[in-house]
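Apart from one protein chain that is not included, each protein chain of the complex appears where it belongs.
In order of appearance the chains are A and B, and numbering begins at 1 in each one.
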Amino acid sequence: MKRIGVFICHCGINIAGTVDIEKLTSQIKEYPNVVHVENYKYMCSSPGQQLINQQIMDKNLDAVVVAACSPSLHENTFRTSVQRVEMNPYNCEIANIREQCSWVHDDKQIATDKAAKIIKSMVEKTVLDEPLMPITVPVNRKALVIGGGVAGMQAALNIANNGYEVILVERESSIGGHMAMLSETFPTLDCSQCILTPKMVEVDQHPNITLITYSEVVEVSGFVGNFKVKIKQKAKYVDWEKCNGCGDCITECPINTPSEFEQQLGERHAIYRPFPQAVPNKVIVDMDECIQCMVCQVFCPTDAIDFNQKDSIVEQEVGAIVLATGYQLYSLKNLPEYGGGEIEDVIDGLAFERLLSASGPTQGVVKRPSDGKIPQDVVFIQCAGSRDPENHMPYCSRICCMYTAKHAMLYKHRVHQGRAYIFYMDIRSGGKDYEEFVQRVMEEERVVYLRGKVSRLYEEDGKVVVCGTDTLTRRNVEIKADLVVTATPIRPIEDIDQLSKLFKISINQNGFLTEAHPKLRPVESLTSGIYLAGCAQAPRDIPDTVAQASGAASMVCALFSSDQLYHDPIIAGVDEDLCSGCGICVGVCPYSARTLNREKGIVEVNEVLCEACGACSAACPSGAAQQRNFTDIQLKNMVKAILG
Amino acid sequence: MNNKLTLENIQQFDLDEFQEISGENIFACYQCGNCSAGCPAADFMDLAPHEVIRLLQLGQIDEVVKTNTVWICAACVTCRVRCPKGVDLSKIMEAVRQIVLRKKNNYVDLNKIESELREKLPQIALVGNFRKFTL
Partner (left out) sequence: MEISYYPGCTLKTSAKNYEKTGLALLPIFDISPVEIKDWVCCGATYSLTSDNLMYQLAPIRTLIRAKESGNPRLLTLCDMCYNTLKRAALFIENDEEKREKIKNFMDEEETDYRGDEVEVVHLLTLLNEIGSQKISEKLVKSPLDLKIATYYGCMLLRPKEIQADSAENPQLMENIFQGMGVEVVEYPFRTECCGSYQIVNRREIILDRTKKIISSAVKNNADLMVLSCPLCDYNLEATQKELIEQDSNFKPLPVLYFSQLLALILGIDPEINDWSLHNIDPTPVLKRKGLL
């Protein structure tokens, strides 16, 4: 017979106020297997823990039941505590008589009876509990970071600086992401490229970082500590081992095509690098544009051009993954009321960044796209699709209030006589020094802030007519603008669904990656070993992105701090004698922990992947899938105790 | 400044009844003003369309009824199509009209329309007008 001790916590008056502790104590004393019952005001306190440990030794207890609050709060406390007196932690169980009893009842009699049943049921479970040892898994201390924007770079650098190897995969040919496109950053107005390019170079030169650009992850398997990934390296048609980045090929290429990096406002050649500071400083050929005139081949001093290059796959094994896939802007095509992308002088915020950028297509001179004239009246429209659950995106994109204020300010600095108008609904400037920045734009730059949404834009006489309103003066506003800049919503990347399936992590209704807990686990995904950083998780500005990336990196480093991982041993196994190999459990397992071994005709479990949800145990027709310490017989006995 | 908002007069009309007639939740409106900005008849209105909703949110239906706005609205539904919150302002305008009309206060009088005009107008103009402005 197992010798069980029951320890009842008053939790001040949280429990004792509704449950008659003395009566409860005497009721439990008589229960089979219970050899000791004791109550105490705060069992989780240090004296409370000592009291339990003392009784374990004095009464030679095999197991204990602590009747207290929810196990989500103090199970760990008590299980850790009993180990100090050599008790297996899995012989310590919690009976929740607070959240599930005292807090939800007023009647002392009913609450006391219910508390007794809860404890008895937990005693029944404990009788059949087995001592368990944590499952250990080796950890491959190498990280994979996906996305080479500022989030991915920061995460990679932090992990690498901790001494671990990092593979950084980027789908474009250069790292840098959107931050490399920005002109100056709010609220300090530092030149974006000037602060970013040193980081890019650091990534490139870091001995612990392997940079794999122009590549995408196409397959992922395994689990925390032991992921296997396949990375597709897209054909560049240039041998990067040979390419020295001299750019002679670019100068000679006869093809011109709109540049993605310049937001279609400038051109690039068919053989190109996206921008002069590209890292790595290598060129690629855009085969959709290339006419294979071979001029590049002729002028390449290192004989690097290789039109026979094919896509290739590299395989890597890593222990942790950081997803930092970034964002895209909601296309103006989706806004027919704003011209649907057909009006040349209606552009989005990223395009305006390029017009402001000293290295942009106009060398920082603000020229409008249609005729290259310097615009004298510029209208900025905030919430151009954000906060619009009916027609566009329901959420606030968070950065637009700030970058629009910055845009207006920079425009006024470039075009002194120019007039800038900002249509806004609310100003959200909740960052360090942000509100002060917006106030400066209003007070010193004399930017006209108009409180209202713009209903429609149309083209007339070479101008863009803006039909807006100012709700503060209750007047409609019609402005014939030379240029309109829209703050369109931040969206996850186009193929976020595919990414979500590939890594088996969920996305929310707007396509952003879901964190494990919105407050307490903001950089982890629900799949252990996969972490999140940057705008892939939600719209955010550069400081927040960098902070989050460092957070994700520190989670990776914490994981790598030991060469072993410990996994909770409460998993669902397979009783090989009972398993008929029907495979029902394989289908219901949400974690892909179970596989059917056709040769043996039974199901096998990858214990590390099992998260003990119990779906297989419920589905198994033969009772072969039994969850440790939650066996069918334990559950039956618990139910009997509750009903009895 | 007249008509100060006080604890006594904020939300002092039957919002449930209003919601029943209009089928719309006026509290979904966050006052962006898009309806006013795009309204083709706004120039003729005493109150801008967004102000109608704002006053209703605060229970000031009497203020709304005093103005011509709901009688200028031609239910062209431009505001509804562009409203980021999906509020159908045309239904709100109609509900205010109905509240007035149901008190036996017809807004137009067929007998006062010149017979020459009456004969020229297409039926849909007359029927439509009477549907909106009489009970």
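In this section, a contact is a pair of C-beta atoms (placed from the backbone, for glycine too) under 8 Å apart; a residue touches a chain by one contact, two chains touch by 3 or more.
The model shown is predicted, which means the values in this text are computed figures rather than measured ones.
**Q** Could you run through the displayed chains and say which ones the absent chain touches?
**A** A, B
**Q** Which of A:Gly266, A:Gly340, A:Gly511 or A:Gly583 sits in contact with the chain that's absent?
**A** For the chain that is not drawn, the touching residue is A:Gly340.
**Q** Could you tell me which of B:Ala28, B:Leu58 or B:Val81 touches the chain that is not displayed?
**A** B:Val81
**Q** Tell me, which residues in subunit A touch the chain that this view leaves out?
**A** On the subunit A side, contact with the omitted chain comes from 336-337, 340, 458-460, 465.
**Q** Just checking the interface: what residues of subunit B touch the absent partner chain?
**A** These residues touch the chain not displayed: 20-23, 40-41, 43-44, 71-72, 74-78, 80-81, 88, 90-91, 93-95, 98, 108, 113, 117, 120-129, 131-133.
Just so we're on the same page, only the chains that are shown with their structure count from here on.
**Q** Report the inter-centroid distance (CA atoms only) between subunit A and subunit B in whole Å.
**A** Centres of subunit A and subunit B (C-alpha means) sit 46 Å apart.
**Q** Flag every residue of subunit A that touches subunit B in the complex, lowest number first.
**A** So the residues of subunit A in touch with subunit B come to 337, 383, 387-392, 425, 451-456, 467-471, 474-477.
**Q** Using the touch rule from the top, collect the residues of subunit B that touch subunit A in their complex.
**A** 30-39, 42-43, 47-48, 50-51, 78, 82-86
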